[in-house]
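Presenting subunit A:
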Amino acid sequence: MHGATPALDLDLLREVEQFVYREARYQDELQYDAWESLWTDDGVYWVPANGGDTDPTKQVSIMFDNRARIATRIKQLHTGKRHSQTPPSQLRRLVSNVELLPPPEGATFGPAGDVYAGANFLVYESRERGVTLWAGRSEYALRTTDDGLRMAFKKVTLVDSDRPLYTLAFLI
Partner candidate 1 sequence: MTSAAATIPWDELIEHDRVHGSLYTDPDVYAAELERIWYRTWVYVGHVSEVPEPNDYVLKSIGPQPVIMSRDKQGEIHLLLNRCTHRANLVCDAPKGNSSAFRCPYHGWTFSNTGKLLGYPFNSGYAGTALKSELGLGRVPRVASYQGFVFGSFAEDGPTLEEHLGAATDAFDRLVRLSPTGEVELTAGWLQHKCKANWKMLLENETDGYHPQFVHSSIFSVAASGIGDLYGEKSTAVCRDLGNGHTENDLRPEFRRLDQPLGWFGTDPAKVPDYVDQLTAVHGERTREILVDGSPHVMVFPNLFIAEIQLFVIQPTAVDETVQHVTAVQYRGAPDMNRRMLQQTIGSVGPAGFLLADDSEMYERNQRGVQARNPEWLQIKRGTHRERQDENGFTVGDATDEVPQRAIWKHYRSLMEA
Partner candidate 2 sequence: MADEVGELSSEFASVRVRIDTDGNGPRLRVEDLRTGHVGFLDPLELETLAWLPEGGLHKLLDPSLHRWRAEDQER
C-alpha cells in the first residue's frame, strides 16, 4: 500500500510515463529482448493470485519471477516452441492513471527502487480462442541508472486474480 502522492515532480512524472508506455509497447510488439533490458540485475516480477495481499513465499502466485526466471521466460518465448504463444497473442494495451508514489510501507517481496510509480492497464488479447480482456494495476519500484529508468520490481495485480483465468503466456 502506498500513501499520499508526494509533491509533484512533473519532469520525473513525464519520464516515468514515457518509461511505462515504452514498456507497454515492447510487450505488445513482442520486443522481448528490449523488454528484458528494462530490468535491473536483481529484478523481481510478481503477478499475485487471490488478491494482491498474499505472501508469495508462502502462497501460490500466477508469476513470481526472480531475475534468472525472467531470463528463462524470455528464452522460452524465443524458442518458437512456447505453444501458448505460437502463434503469439495479438495485443494492444492501454496504460493510464500513471502516478508517482511514495515508497511502500511494509513487506513488498521485491527489491527497493529510488522512484515508485503505479498505473492501471487494460489489455486486449486476441487469440484463436477468442478475445480476452485483462485489467489490473501495475506497481513499480524503478531505479535511476545511466541508461535511464530500470525496473527493480513490478507487481501486477489483476482485477480478477481470484477467479479462474485463461492461459496468460504473454508479458503482462
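These made the cut because all candidates are chains of the complex that A comes from, given by their letters.
One rule holds in what follows: a residue touches a chain if its C-beta (ideal position, glycine included) is under 8 Å from a C-beta of that chain, and two chains touch if they have at least 3 such contacts; residues count from 1.
Just so it is clear, the structure is predicted and the values come from calculations on it, not from any experiment.
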Touching candidate - 1 or 2 - for subunit A as found in this complex: 1
Touching residues (chain side subunit A, partner candidate 1) in the complex: 47, 49-50, 54, 56-65, 69, 72-73, 75-76, 79-84, 128-130, 162-169, 172
